[in-house]
Each structure stands twice: as C-alpha cells, then as structure tokens.
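Below: one structure, written as structure tokens.
And now, chain A:
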Amino acid sequence: MANIRTENLVKRFGDFAAVDHVNVDIREGSFTAILGPSGCGKTTLLRCIAGLIEPDAGQILIGGKDVTRVPPFKRNLGFVFQRPAMFPHMTVYENVAWALELRKWPKPKVKDRVMEMLRLVRLDGLEHRAYRQLSGGQAQRVVIARALAPQPDVLFLDEPLSQLDAKLRDELKLEIAEIHRKTGCTTLMVTHDQAEALTIADNVLLMHQGKIVQEGSPVELYRYPNTLFSADFIGTNNFLQGTITGINRNTTVRLDGTATTLSAEQVLPGVPIGAPVWVCARADDIDIIDADQQAKSTNVVEATVEQALLTGGTVIVQARVGKTELRIHAGGSKRFQLLGQEGKSIFCSLGNISLIARGAGEGLHP
Partner candidate 1 sequence: MQYPQRVSRRGFLRFAGMTGGVTLLAACVPAGMQTPAQAPASAAAPKLNLSDPKEVGKALEAEGAEVSISSWGWSGLAETHFIPKFAEHTKKLYGVAVKLNWVSGVFDKALAELPVAGKTIKDIGLDVVDKEEESFDAAMALNWYEPMDMDVYKPLLTNLTDVEEPYIFKGTEENGGVVYGAVYQGYEWLQAVLRKDKLDVSKFKDWTDLADPDLRGKMVDYPFNDQRGHYVFGGFVNELVNKGIVPGPLWSQPAWEGALKWWKDNSMEQQIHKWGDIGNDPTIRLMLQSGEVLAGCTWGVYTRELLGTDWNQRDDVLAPFYPKSGILVDRETMSAVRGAAHPVAARILINWMLSTEVNTAGWYKESPDAKEAVNHWNVTEAQFLVAYCGGVRAETRKLIPDWAKAYHPADPASLSLKVDWPWHNKNAEWISKSYEKIVLGK
Partner candidate 2 sequence: MNISTPPPRTWLARNASTLLLLAPLLIFMLGVFAMPMVFQFAFAFFDRVFYKNVIWIPKPAFYLGNFAEAFTNPTYLYSIAWTVGIAAVTTSINILLALPVAYFLARTKVWGRSLIEVSFLLPIFGEIFTIYALAYALTPQGPLNWLLLKLHLISTPIALVGSSWAVIIWMSLPTLSVLLIRSAFSGVDVLYEEAAQTMGASALQTFFKVTVPLAKNGIAGAFLLSFSGGVGAYTIPLILVGPYNDWLTNKIQREVDPYFNFPMASALGVILTVICGILFYFYLRTQEPGGER
C-alpha cells in the first residue's frame, strides 16, 4: 500500500500531448478512478504511472520513492488489463502463483496465499481450470487475484469491465469495491463509464484533453462541478444563464431575462456581485410541483412543456424557460400525468443548484 504522486508529468505522441503537465496526489489506501471521454489521455496516464510507458518529462513518486526511470518489473505493482491477460498455457492456480514463484516464495506459503486470493475473488474450487474453460468474467477475476497475490503497493485497473456484458459488469464492479475494502490496497482505475467511477471509487480524477479538470469525491464531482466540462460530462445537467445579485452564506442569482431569483448553497470565491454565472440544475434533481406548492419549494421556475416521453421508469420532459431548454427526468408515481401535457405550463423546483463562473474554464475546489 503506497501513495502516488506525479509532478508535471508529460507524455507526447508526435505533436499531440496525451498527458499535459499533470499533477496527481493519491492518498494511500484510496480507490481512485480516472474518468474521462475517450482520447483524453487517461490510459496513457495510468500506463505512465505503472511504468509501461516512459514519460517525456516530469516525475513519478510511489510510496515516496522516485520511480520515473525504474522499469515496471522493479516497481511492486499489480495490473489488470482491459482484456483478460490470463496466461493460457497455465491453470488458474499456476497463474495466481506465478508472481509468487518468481519471487521464490516457499511452496506452502505460495499455496496458502493462492487459495486466499481465490477465495477473495470467489473462484476457490476452480484452481485446476484452464483459460479455455473460464468465462470472461472469471478470467478477469483470476487476473485480479494474480495481480494482488504478491501484495503490490498499487493495483492498476485499465477499463477492466469494458469487455464484459452489462450484467457481469455490474456484478464485478461491486466485487472490485468489496475486494478493495477487504485488502485496503491503493487502487487506481481508468474508466469511461461514470456509473463505475461514481459507484465504487472514493476519489475521482476527471480528465480532459490531457489535463486533470477536477478532482474530488464522487459526491463533490456530482453536486459541485467546477467547469462546464465537468458539469456536462457527469450526469445530465441543465445550464441557465444568470447573474449574481447577492453573496452571503448563499449566493443569490437572478436568471437573465427574467425576474426570477434563485439561491445556491455555494459561494464561488473571488467571483463578485454582478458577475455572470452558469446555473446548473441536474435533470434528476428537478421536481415538478403543483402551483400551490410553490412557497414550500426551493428555486421554483415556471416552464412550458414542449415534449414528454415515457422511458418506463422515468418520463423525460423537455421544457422551456425563457430562451433556455430545460430537461427534466421526472420520476415518482405522478409522472404519467405529464404525458400529453405539451404546451402546458408547469412549475419546476430546481432544488440544489450549483454555480459555475461563466467565461471561466477552471473551477476552484469547494
């Protein structure tokens, strides 16, 4: 178990900087997800830290030691790839024992550790199976067991679930979280699936175009995105233009083009009264209320329904506030009443809104 730090890490491919002066500080024992769209450089960053790619500039420190120029086999790590890299010419047992035998552990110790790892990934009893006799999910579990067997400082996972079908993905996702809880090993996982990142990680690094755009816990990222990109990437967000009218413990914002004022439980440091902001309201967080409940609800706006589509568990409502589109995911038992309400006027309680300085690209940690 070790912490990870990088300083000004750079990796270029030709003129294109896949990793652009990245600074990372990962606490030991944490489960960090590197999240981002494809092509943002997250896999490159992961491989650099693991040592499979040599960076062009910068430093990597694992457990306080500078390992920038150290080859991967001298760093004490475990790596799980996108495709199961289980050695096909060996049984499950031999795979998991491989790293231990390399380190010349005595046989009984090897056996104990292998069985322990197989129990951890719930594959005990299958130790004599070969690769051909396992499913994709089982093979990945073998690889996880194999990676964890030699007690690595860090466990790296490169989109480990992307090749599996949806049901298996959900199962294995939770198992990975469970394994992390049991072993407490520092884990660094790359994924493009926000659901994965938000569910199992305790720390998320959001990457975009080679840089880390925002870092924080899943809740922070979800509720308080600090850039437009963050707000847009995670979940479904609505963006309304507003201007700050008052700052106290909360910030009062007036929606441009209306008389409506909204209150946000957030203060943007350094952003004065009168500055333009984006008001972000999550589609899932917007409640549609009856007219007489306005007083009891927060941040109510009036909108006109343009479309209401049933998806089953929710009804997606496209509404309009002034010139802005509003997208609402309406749940609850009353959602069916929204169907066929095109043209009607509804009241939406925006709930807890978040603010992003308009015109700015970067946010500040709350």
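The rule is short, and it goes like this: a residue touches a chain if its C-beta (ideal position, glycine included) is under 8 Å from a C-beta of that chain, and two chains touch if they have at least 3 such contacts; residues count from 1.
Regarding selection, all candidates are chains of the complex that A comes from, given by their letters.
Note that the structure is a prediction, hence the values are computed from the model and not measured.
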- Message: Which numbered candidate touches chain A here in the complex: 1 or 2?
- Response: 2
- Item | chain A - residues contacting candidate 2, complex | 50, 52, 71-74, 76-79, 81, 83, 85, 87-89, 98-99, 102-103, 130, 143, 146-147, 150, 156
